[in-house]
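The chains shown are only part of the set, and none of them has been moved.
A, B and C are the chain letters, set down in written order, and residue numbers restart from 1 in every chain.
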Amino acid sequence: MTNTTDTASVDERIKAEPLLARLMKRPELGAIAGLVLVTGFFLATASEAMFSLSGVLNFLSPAAQLGILAIAASLLMIGGEFDLSIGSMVAFAGMIFGACVVNLGLPLILSIPVTLAFAALIGAANGLIVLRTGLPSFIVTLAGLFMLRGLSLVGLKWITGGSTQLRGIREAVEGDLLTPLFSGDAFGGLFAWLAQAGLIESFPNGTPKVPGIPVEILWFVGLALAATWVLLRTPAGNWIFAAGGDATAASNSGVPVRNVKIALFMLTAACAALLAVMQVMDAGSTDARRGFQKEFEAIIAAVIGGCLLTGGYGSAIGAFFGSVIFGMVVIGLTYTSFDQDWFQVFLGGMLLLAVIFNNAIRKRVTGER
Amino acid sequence: MSEPIIKLDQIEKHFGNVIALNGVSFDVRAGECHCLLGDNGAGKSTFIKTMSGVHRPTRGTITFEGRPMSFSSPRAAMEAGIATVFQDLAMIPLMSVARNFFMGREPTRGWGLTRRFDVEKANAITMAEMKKMGINLRGPDQAVGTLSGGERQTVAIARAVHFGAKVLILDEPTSALGVRQTANVLATIDKVRAQGVGVVFISHNVRHALAVGDRFTVLNRGKTLGTARRGEITSEQLQDLMAGGQELAQLESTLGGTV
Amino acid sequence: ADIIVVAHGQANDPFWSVVKNGVEKAAKDTGANVEFRSPETFDMVAMSQMIDAAANQSPDGIVVSIPDADALGPSIQRAVAAGIPVISMNSGSDVSKSLGALLHVGQDEESAGRAAGEKLAEMGGKKGICINQEVGNVALDLRCKGFAAGFGGETSVLPTSNDPTEIEAKVRAALEADPGIDTVMALGAGTAGEPAVAAVKSIGKSGAIRVATFDLSASFLESVKAGDAAFAIDQQQFLQGYLPVAFLSLYADYGLMPGGNVPSGPNLITADKAGQVVELSAQGIR
């Protein structure tokens, strides 16, 4: 071959690039600027209770629940599809799970896999319809949104004999070995010790004000790490980016686009079911309105975190930060002294500001125009 | 001569009411470079897409290594040993060069849960293969969408050559390439042919075709005009055939045989 | 008899599912052929179109709820003009007569709110929040308004989505941000009441902060029984579904009709009464 002089190592056509610029270019870290902005805002305006340990866990817990959906939704969006049925899936899977533990009396070790499998099956059906018909996933999963919501109502009424709420779940799962994995707080012992040692606040009776870290937060963090690992460090991650970037080109290059997409639909549905299990066990009951509009919020969180609606670009860590931003803004206003009538104005304004700020900082730092 | 690796017989392909291929037969043997030539819109790209599993032929049969075969997907064709450079390159603009290079065939490291995409290896191979073709990339993580036209085409070629097992299909691979890169690609074709790979080479450049081709098949309006061996046909005859058998004399006189 | 019910609440709303159960019971008891319809969201325009659609089928009677008399009035008047007997229920007691309805079965939202507010003030409340999970829904806004009027003390509205997790976190945030709050008024038992009880419990103030809710849910009633919550306001919406259908079917068969409005509530359910209601609530009757 030709003997070109090796100029790659010192290319005169590349300017030196500071570390910060290199970091901000990563879609994973784009949302950090928005998080900083929002945190700064609340530090300045909110009651200090918000950033006490219990206050932080209080807004992280809904953020985590949203995030479990948002991370899965972000993977699906990167893969080029939507799933609008995940909110309804939360209600539907909650019903299945409730029926398993209350009506059939199954232990968790059976109920949870059954619930997840059921959800994954429906996810696979969504995926198959999308791929078979070539219809946009928006419309197919929209039909799923309506149908699952309706079926939850019909099913709950049928199971309970007329009510839209199924109760008695907490009693049914009490004492099950798996319960602590899906509900309640983790590290209870540690926190009790810390409280005794006076390191964290406690009630007058000596029990810590914060009994532990809600398990959903651990799941949320774990899921974000796992999804990031898959996206960035496995062949499957490469396939997801490729399938979403250009399905034809990916398929022509040998990526099994169909399988990737179906797997993503299954994952998204299963994550919705996982959330349902946790919510139902925490609340002790489920009703037909659970998860209402969560699909929408999950997409919002993913987009705040830098996912493109057109697919092929985004990150799970972005969705993680997006969920935290969203959760913080939604709960945060309550800690401030603003008139609560302005809540929605404030919510919209903060979201827009956070995203614009992300964007502006990234452009400034990386020198894009 | 040896048995053909892949043989297509009387292939037809219709898109709705458009007849793109109307009975084309073609084969490739190990160690030969078979050029597919023809006017714009003759159906060359459509034909090689049926060969690499993208389209399913409306009619006609495909025989691969002696057995009848119908590829269900490009992945299946790839696994059988067919590597293709498509005319549109099949690249994802938002993804990095290295990720595009290994798309669908990622090298891995580790086992079980720690089995992972070996990014370092992918990066190193990509840089090395690109340099072999005469392109010094700034870095393996540049997005393909920001590459120049020729750089992008080189990625696609280097990728196909790297993975090409039994048949290598190149759809106008040199169209956007510079002088040096073109020379490299032609030399590469020469090299892989010597290693026993069957090459299908599509080009509008008669000189490039004559430089590496062993056989020449000309398509016109969805049909085969005929196949010739190297040496059986002159550059001028081939050029006339490629233009659909039409008179080029008038043009040639004004432009002085430049085409 | 053919009777059509058009309500503004959705079938999957726990409150309205009880109304619907009442309707179904009445249908079974009277042998009438009854259909229950409601728009997908709180949407007055869509609802007026549904009333028109109902009138088009010339049934023997129409039951409607009237949360917005201006928007629904013309459609109701059209139905009345077409000679269809109309009974209003749940909301609209003030306009029911003037629009031509035969009578009204229900509770006035604002006065129910006032009753709750008065009771909570009587229990010692000084500073309260009203959790509104559907701001802009006039019926819910009226409840908060009534609560504020009856309570007398300092009150504010806490707008939320109708996701229990978010409501719990927000209530907790509100209570932590302002330790002076001693009263929480929820506008729906399952959506807001239960999470509010949980929030109060999580900051260790069960009993010290009074939680009350509109409507019933079995879990909330159990909290009432256990003393974690103050009371629930029952408007016995089962009756709002049952009675109008029964009346209209009797009217169709025999021309019978009571002489005036039927107040179905409010009815405060406190710890002493909670026990007996739990089971019925679990079955979707209360």
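In this section, contacts are C-beta pairs under 8 Å (C-beta built on N, C-alpha and C of every residue); 3 or more make two chains touch, one makes a residue touch a chain.
Just so it is clear, the model here is predicted, and its values are computed rather than measured.
Overall stoichiometry of the protein chains across this structure file: A x2, B x2, C x1.
Please note the rule applied: only the chains that are shown with their structure count from here on.
Chain-to-chain contact here is organised linearly: an open path runs through the chains from one end to the other. Across the assembly, the mean Cα position most removed from that of chain B is the one of C.
Of all chains shown, the one whose average CA position lies nearest the global CA mean is A.
Chain C has its Cα centroid 34 Å from the Cα centroid of chain A. Chain centres here are Cα means. That of chain B falls 71 Å from that of chain C.
Residue ranges on chain B touching chain A, taken from their complex, read 52, 54, 73-75, 78-79, 84, 86, 88-95, 99-100, 102-106, 108, 115-117, 119, 127, 131-132, 134, 136-138, 180, 183-184, 187. Every residue of chain A that touches chain B in the complex is listed here, in rising order: 1-2, 4, 6-8, 11, 13-14, 229, 232-235, 237-239, 241-242, 245-246, 248-256, 312-313. Listing the residues of chain A that touch chain C in their complex gives 46-47, 49-50, 52, 54-55, 58-59, 61-62, 65, 149, 152-153, 157, 160-165, 167, 203, 209, 279, 283-285, 287-294, 330-332, 334-336, 340-341, 343-344.
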